[in-house]
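A single protein chain has been omitted from the complex, and every remaining protein chain is retained in its original position.
Presenting chain A:
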Amino acid sequence: MGADALLLARIQFALTAGTHFMFVALTLGLATLVALMQTRATVSGSAVHARMVRFWGQLYVINYAVGIVTGLVMEFQFGLNWAGMSRMTGGVFGVPLAMETIVAFFVESTFLGLWIFGWDRLNRWLHLGLIWVVTLTAYLSAYFILVANGWLQRPVGFEMVDGAARLTDAAALLTNPTAVLAFFHVLFGGFLTAGFFMAGVSGYHLLRRTAEVEFFRRSMRVGLLTVVLSVMPVVIFGGVQFAYVQPTKLGGESAAAEVARFTARFGPDEYMAPGLAGAGEALMMTMWSLMMLVAAVALVKLPFGGWLVRGRVFHVLMIVSVPLPYVAMVSGWVFREVGRQPWVVYGLLKTRDALSDVGSGTVVASFAAFTVLFGVLFVVNAWLLVRFARRGPEGAGLGASPPAEQAPVLSGTL
């Protein structure tokens, strides 16, 4: 396997994981907001909230579809392209992956199917319970994935026997600070993504003066509130992680000592993190500063409901702010993952040694196929999200007919 195959396999993983991560970020936040809105709709029986659940739920489901298929491919890509990793560290790294699929994803996906297709068919309290299970298992899923990722950043709770890692301390693995802190960082990042998304879509409709003023005034409020509540926790949970960041990622005196230690043990190599990692960090912080400014504007607007409907500049600001959390999420991820290079498991296994032993022709063919496929997927789903977002509440396909004023009407058609 040459350097080309290594590069292609890395880019393929980055494209899969990067696409997955962008859609997952919105999923995590939007599931929460939909669950909260459905709770309000179920308890109060109000029609506007039931319509909000249907509209935002529709966007959530469109978004979820890409998250799920990219996630499926990613799970198999470990074994396809990075067999060296399962050979040496599979005994530890595989455990959180197993937990994620069996404890979290299995339930999440089964109940999501029931939520989508059981609309107007199930008891409304049961239907509400389903979206909460879906939301909580989505959190659990994110947690286990970050346990796996956190272990790559900072391997703990294992011993090496005959060149293979064995799990010796499951508690250390599950409470690894690089996993737990990253989980909360990503979770609040997801809230931020969904908050900006909701505020941006609402801003579009309020700017266009569509008929749904009340609907989007309430949605704007939910979105802004989410932004204001998440913008500080996300930076706090990001900041405290610096205590555990690898020395080679940050530079300085301890980095030189670490490089000397690695060189003595593994031979000379480029042990300092590539420059791209630092660029990712800078871009992430810039995005956060911009989001902080928008959040300050939101804080001024929030106490006065009528203000949310007015102000064309404000509406345009919210529309153009939708990409900010996405750029922050992806560049933060670049900082974290590229910054770990040349290691796949820090201080244990180098990325190039983890590559599968398959012909480069095969890697090139699969790279081309998946890149085209995911490119089409990304474009089609982004287009659908925009299309359904612009159409407004009347265009939502989830559920049957618009709900009646009082009790929801049971209708067989979906």
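Here, a residue touches a chain if its C-beta (ideal position, glycine included) is under 8 Å from a C-beta of that chain, and two chains touch if they have at least 3 such contacts; residues count from 1.
In the analysis below, contacts and distances are computed from a predicted model.
*Asks:* Name the omitted chain as UniProt records it, choosing among "Insulinase family protein", "NADH dehydrogenase subunit L", "Nickel transport system ATP-binding protein" or "Cytochrome bd-type quinol oxidase subunit 2".
*Replies:* The chain we cannot see is recorded in UniProt as "Cytochrome bd-type quinol oxidase subunit 2".
*Asks:* Of the residues A:21, A:55 or A:78, which one touches the chain left out of the display?
*Replies:* If we include the chain that is not displayed, A:78 is the one touching it.
*Asks:* If I consider the whole complex, including the chain that's not displayed, which of A:52, A:92, A:156 or A:273 touches that chain?
*Replies:* A:92
*Asks:* If I consider the whole complex, including the chain that's not displayed, which of A:168, A:263 or A:289 touches that chain?
*Replies:* Considering the complete complex, A:168 is the one touching the chain left out.
*Asks:* With the missing chain put back, one of A:69, A:207, A:283 or A:299 would touch it. Which one?
*Replies:* A:69
*Asks:* Identify the residue among A:252, A:305 or A:397 that touches the chain left out of the display.
*Replies:* A:397
*Asks:* Would you write out the residues of chain A that touch the absent chain, in ascending order?
*Replies:* 62, 65, 68-69, 72-73, 75-76, 78-80, 83, 86-87, 90-95, 97-103, 105-107, 109-114, 116-119, 121-122, 158-159, 161, 164-170, 356-358, 362, 365-366, 369-370, 373, 377, 380, 384, 388, 397-398, 412-414
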